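A single protein chain has been removed from this complex, and every other one stays in its place.
Chain naming follows the written order as A, B and C, and within any one chain the residues start at number 1.
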Amino acid sequence: MISFEALHAAPPALTAHAPMLLVVGPLIAACAAAFAPTSRTSWMISVTGSIFAAWMALALLGEVARHGAVDYFMGGFAPPLGIAFHIDAAGVLMALLISSAGVMASLYSGHALPAEVRAEKHTLTQAGFLLCQAGLLGMVSTGDAFNAFVFLEVSSIGTYALIAIGEKRDRRALPAAFNYLIMGTIGATFYVVGVGFLFAATGTLNMADMGARLATLGDSSVVQAGFAFIVVGLGIKAAMFPLHGWLPGAYSYAPSLIAIFLAATATKASIYLMARFVFDVFPDGAAFGQGFIAWVLAPLAGTAAIVCSIQAVFEKEIRRMLAFSSVAQVGFILLGLSLATVAGASAGLFYLAAHALMKMTLFMALGGLAISIGARRLDELAGVARDAPWSAAAFAIGAASLAGVPLTLGFLAKWRLVAAALEAGQIWIVAVLAIASLLTLLYIGRMIEAIFFRPAPAGAPRAREAPVGVLAPLWILAGLSLWFGIDASLPEQLANAAGQALIGGAP
Amino acid sequence: MADVLAWIGGGFVVVGVALSVLGAVGVLRFPDVYTRIHAASITDTGGASLVLLGLCLISGFSLITLKLALIWAFVMLTAPVAANALANAAFGSGHKPRIGAFQIVRTDERRKTPRGTDAT
Amino acid sequence: MIAEPTFFDVNLAIDIVLLVMLLVVAGAIVRTRSLLTAIILFGIYSLVSAVWLVVMDAPDVAFTEAVVGAGISTIVLLGAILLTRGEAERGDWRRLIAPALVCVTVGGVLIYAATGLPALGDASSPVNAYVGRAYLEAAPNDIGVPNTVTAVLASYRGFDTFGEVVVIFAAGVGVALMLGFGPRASLAPPPQVMGDHHVVLRVAAKLLIPLIALYALYVQFHGDLGAGGGFQAGVIMAAAVILHALVFGLRETMAAVTPKVARSVASLGVLLYAGVGVVCMMNGGLFLDYDYLFPPHIEKEIPGWLLGGPESAHHWGQHFGIMLIELGVLLTVAATMVTIFYGFAGRSVDDAQREAKR
Partner (left out) sequence: MTFFLSHFNYFAVAVLMMAGLFIVFSSGNLIKRTIGLAIFQTATGLFYISLGKVTGGTAPIVVEPGSAEARELASRLDPAYLAQHGVDGVVYSNPLPSVLILTAIVVGVATLAVGLAIAVRIREAYGSVEADEIEVLSRVESTQPGPRA
């Protein structure tokens, strides 16, 4: 066991304001990055801002372990009048995940950005990246339903343009970004409408207060509609099947910095927000909520896990393959959460973190491989392992983890899901997991076969190994996948506490 | 006294609104850009002025009167300029007046062009 | 007199008439194929909803809707169709079935929920009896600003407004990433070529621009007392710059307000807002807690007559905090709107074609 209680990562003066600094730090860095005179400076600001956020997340980890959930009242006004940040063990897990993904992505961007984006846009790209990061951090740490919408938009608005600048390599980035903008805005607006209904029923916007008042109010058409709009709205942002149409394009054509970061975090923050509404805000006994989870959410998640894995198998473009795989894996996460038990929720959150790690590894390795040759399709990557062994090896580790090979993090994550499903007596979930894992093996196999065992086409330009600036973060991620596969006490402990916090109502 | 003023003011407002409605009808019914601009200007100047005057009378003499006067001055400044700019742009892009000395269009020809278009 | 006043009076009649007008305009937008018509109708839609918002006792929102919906949105939309194409193609009717089904489903859920909502104007509904009322009771004592909307916006929920400023900043970043920042090789012809037709416009603009800027400042500083505030003022200020660009040419405007300046000011506004929060934090309060804006020993020195007598002395921090953050909002909004306008206006159709060829 690791004792988080003893973790004093930051001086007390900073720790006291850590929930706010976690979000405001990257925001200030974003403004500074937009100001920065050169691309290099903006990169340094971006790395600094991300590291600062991760530092604050660590400080919060210690605080939450010592005192339970941390509340921070913006402007000194206690809820329901003021906006409060509310970070419990689950929130800390998400904050750590997002901020460390931010650190890795920003480290990676130092070398990758010049290859993919025009020089005059570097400073603004970094600013947009920091805004997106701050928005996601705000989404997971706020305790106010409307404030969550504001941060949802902070993270989205910059993202739309960041995906669109992938046009330099592939003009399909533009329609993909536009499509995401339309769907994302509809999702966010649905969320606002849903919050409006809950606001109409309770008169408050603070999520804890809302939950307390809903528990006494009972069921009504207004609450049901609010529930439906919130779940559908956040479902769009979380790429919940069948609302995932925007995701493959957005992930495939974005610059690799953005694809890496979004693949690791964007859908997860929305899933987490949705889980908070489903478990914390909506009354526990509400029949429509239970029925919804059992008859709509879980079946759709199961369908996603299988259907999108099949789509990934038949896909030709490698990044689209990974994107479809992401939608399938969102299904896995939701399956875990839909068990509505502590074990299920912690397995779901564990899978969420594990998936973030491995998808990041895969997208980053792919970025490393593709930097020199600009490959899009699987057959163009034939035999690159010969020329870029380090990137390819990291890719293999990420792929093994995704497929659930023993001794990797992915295996443990799947194992926990199966255990939780068995414990809850949901055998069909185990069956779905098994089928989807087999399909995963199939498409992973296709990738590995192409990269490692197929000879490069004659006369094709030789790939080059990625620079050290890319390999370093890449191998940190791959190493973590391996390390946690062997000794998972750290993520397990975090996920267990998070599951407790989400379901048990424990502090 | 205040009541009488309010009634008079109400009368002004009604006349102003009526003028605005007339302006709107004109925009729909007149044949070309220039005459339509003329109709629209009635709303801006005549209609707005009368409504503002009526409101002044209703509210009595206070800070509100000053604000209404400023609004009136602003409308008087911008409305003619906007009309001028519109007419200029229409002329610049080749629209010719369809009535008046420039061109006499026979009624049977005019019927052929669908209502709402003002292309020549 | 009836025991409980109902809303069935002239207010309700106006409310319903305006909503029906909105419905008619929205229907016309659905039907029209001309994009120009759709944009003008959208401007009308915004104006009508602004009027409706006044009837609904939300003058601040009405003001914003008028300056944004009928002002900035229309300008940006017009700029966009100038660079694209003016007609929408009509699709096959069979392709309308799926969208119609989605809309009917959503509408069905909305109407199902609406039947459970309290009647319009119900003073004892949860919304009006709980937090909303608490603000009205507490604000005069906590904040000391007559306009409760400003008090809530800038102080109680000041963090939301911070997020809103960041969203606007993000939009500026986004548009700049897409469309670039500045004049390209080919700009609209210099104003002399346009000839003397525009002399009226130029004279009027010279007269109007300072007036508009002055009005923006009035709106800015009047926000505590009545409808208005940083956001509305920022858009109006941007409108002054945009009017200059429309009449005197983009090149002239960009010489006065360079894209670089606009960008910097946008960042500066966000930083000012965050800075106020950080100063409060440094003085021992929480983020954006304006009561801590001045350290106690400085607060004692401030003469009471400066802001409405000694009884409001304990509102010092709140007053100044709100003033400063509203200034931050003004800077960011004005600069971002100008940046967005530059983005669209600085891109001519020629650029588009050149870009397409490359």
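As a working rule, a residue touches a chain if its C-beta (ideal position, glycine included) is under 8 Å from a C-beta of that chain, and two chains touch if they have at least 3 such contacts.
Quick caveat, the model's predicted, so the values are computed rather than measured.
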Touched by the hidden chain, restricted to displayed chains: A, C
Residue of A:V193, A:A269 or A:A497 in touch with the missing chain, whole complex considered: A:V193
Touching residue (missing chain; options C:A171, C:L250 or C:C280): C:A171
Candidates C:A38, C:I242 or C:L293 - the one touching the absent chain: C:A38
Absent-chain interface as seen on chain A, which is shown: 146, 149-150, 153, 157, 160-161, 164, 167, 170-172, 174-175, 177-178, 181-182, 185-186, 188-189, 192-193, 196, 199-200, 205, 316-317, 373-377, 379-380, 457, 460-461
Residues of chain C (touch criterion as defined above) contacting the omitted chain: 1-8, 12, 15-16, 19-20, 22-23, 26-27, 29-30, 35, 38-39, 42, 45-46, 49, 52-53, 56-61, 64-65, 68-69, 72-73, 76-77, 79-81, 83-85, 88-89, 91, 95-96, 98-100, 102-104, 106-107, 110-111, 114-115, 117, 119-125, 127-128, 131-133, 135-137, 139-140, 146-149, 151-153, 157, 160-161, 163-164, 167-168, 170-171, 174-175, 178-179, 225-227, 231, 333, 340, 343-344, 347, 351-353, 355-356
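Note that in this section only the chains that are shown with their structure count from here on.
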Dominant interface by contact count, named by its two chains: A-C
Cα-centroid distance, chain A relative to chain B, in whole angstrom: 57
Euclidean distance of C-alpha centroids - chain A vs chain C, Å: 32
CA centroid of chain B to CA centroid of chain C, Å: 28
Junction residues of chain A - those touching two or more other chains: none
Interface residues, chain C side, partner chain A - complex: 109-110, 112-113, 115-118, 125-132, 134-135, 138, 142, 155-160, 163-164, 166-167, 169-171, 173-178, 263-264, 266-267, 270-271, 274, 277-278, 281, 285-292
Residue numbers on chain A that touch chain C, as the complex places them: 17, 20, 24, 27-28, 30-32, 34-35, 72-77, 80-83, 121, 124-125, 127-128, 131, 134, 138, 144, 146-147, 150-151, 153-154, 157-158, 160-162, 164-165, 193, 197, 199-205, 213, 220-222, 224-226, 228-229
Sites on chain B touched by chain C in the complex: 74, 77-78, 81, 84-85, 88, 91-92
